[in-house]
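Have a look at this one.
Only a single protein chain was left out; the remaining protein chains are all shown in position.
Take a look at chain A:
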């Protein structure tokens, strides 16, 4: 590991720059905004999972006093849309058919919420019910109800990948393991619900306020669905109250707000109810993963095969990209010479999924890391030893073509195990135990699998008083990216943090960057900020040379807003150099930089081979649990999370990301998930779709492993998603260590454990009777 240079801003535990506005309630979120003449909109949704729309009668709703607009598909442009432009199949409002409970059919705008609610109750829709199918395994069988006419067996996509010689690998294996794992749909549960405001001016220009992590994406998508040129749509993002991937692409509510505003001639606000959040937004995809692994007697992984069946739900969104990521986690975590995966996307008459922290990683890791423990047990090996034996290492090129430029997996495993007390606690008596799991994630977004890039553009200006402004396209959604980007600029320019601001909330001004997703902002935008700041530094240095009358070989240190000539006591202020540039060079200090990773490219679309990501994030988490034998309830006593972050630019914020990720991972392990009955989500509130509260969280300990990534800005890599990925399998493995029962379907609820415990006790009872 390289040595750490002395930094002024990098590596400092600094509170987020917006902290004071958050603790005073001053920060303005979307629902805190109100425009003059603003109306309130509500959406009429299908109560049926699969039906033809025969007739819609909106007359009574329209005549209700206070109602300003009622719209159906006929009031829209009827453009089908999707996150992927190649597979659009959702209308903002459906005209012929509905495909899940909650599908959008009509909408109203009224002078207040109450009137809008009343109007919804007056809309009459006549349906012809169709047979429906909710389970993907049933939906892909011949004879199942067909959700789209042009899609045989409800399978819109199948993606196969094959690296090495899998058959040979299995033939050489001493043992072969086959297991099936299941994971549920997970709602994002941002405490702030999805919301937006649409407002047109008299020229037809749209201003659209929305709680999003990706304003540029909204501008583009709204342009397509509304048939309005992008330059006539201005997207403004207020403070975002949690997103987790879920606020990265438009929901039907967004164009609906615009169509309502157009028809009413007044601004319209839409805010999801909590019930709508649970039943109609894009959660983490439910998957069934059939995993087969061949190993040698001494614990070398020889071949792995996986079938990933993804419940796409009723419409396309991100299932193909996400399932592919599930596949490549399975093929690239650990040194496996041969792997074959098939991802199958299946339509069902259920709520459709989307991006939710982890992008296919949580599902993949639950399967792989559960099976690793099964393998270790069969081989009589310590699960930690099995992982270390197969761990990816710095400098590896995987069979899929991934170049692992920095890798702290082994250190993370060793340190997490040591801190949890692995050796002493593996054989505790009573129903207590520990488990461990690894994580591999793209530590900087991905190079794109469908033509999307992975770049960031940054504009930087140095004001006449020496303050610095950054203009970026990536939103701070609470993780503190504005602060981290400011720290990077601060380090390069020697300007203190309180003199640096970041603007990213208005598409009229921000560069067309990719937005905040995929744990990429620190790495991708951070590199762009560093490049722009270095450019500005050169411009300031040029002025300093002229002011101080020194030659071109003069060297400067930028410290405390001053430019110091090295080897002399002379210095000038940043503001002096900045003004000099305006007055003498006729050019204010501004810089523009675009960073697109030079070392990563989209993998070959046919084979999937290629370096997918400029850096890969690794980690390991260990959990200690206690299981109540009477109730089956799991109590998580402690979690140790060791993560390879390259370099922690702000350890305080890195810890916050890790702790928050672990909490979501624990929810994934033990409680969360949409439960459906006949296609209807029945747990549509926080009482029945529980997320963890403070009393249920164990003490968490973080270990930051700094591998110093060669490509990262100041050697950093991303940490947004990795922390939740290893938590569920670590807990599942700890539950097995404590009880001897293996739960292969998330969440690990008490009833599942009790059932398995009873079966186990009966089997043990039978065998002892025989003895």
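Methods note: a residue touches a chain if its C-beta (ideal position, glycine included) is under 8 Å from a C-beta of that chain, and two chains touch if they have at least 3 such contacts; residues count from 1.
Everything below uses one rule, namely that contacts and distances are computed from a predicted model.
Looking at the choices "Candidate membrane protein", "(2Fe-2S)-binding protein", "Branched-chain amino acid ABC transporter permease" or "Carbon monoxide dehydrogenase", the name in the UniProt record of the chain not drawn here is "Carbon monoxide dehydrogenase".
In the complete complex, the hidden chain is touched by one of A:91, A:105, A:368 or A:477, namely A:477. Between the chain not shown and the residues A:28, A:158 or A:760, the one that touches is A:28. The residue touching the chain not shown here, chosen from A:140, A:386, A:470 or A:663, is A:663.
Considering A:6, A:86 or A:191, the position touching the chain not shown turns out to be A:191 (whole complex).
Mapped onto chain A, the interface with the missing chain covers residues 13, 15-16, 18-29, 31-32, 188-193, 239-244, 273-274, 477-480, 652-653, 655-656, 659-664, 685-687, 691, 693-695, 697, 699-700.
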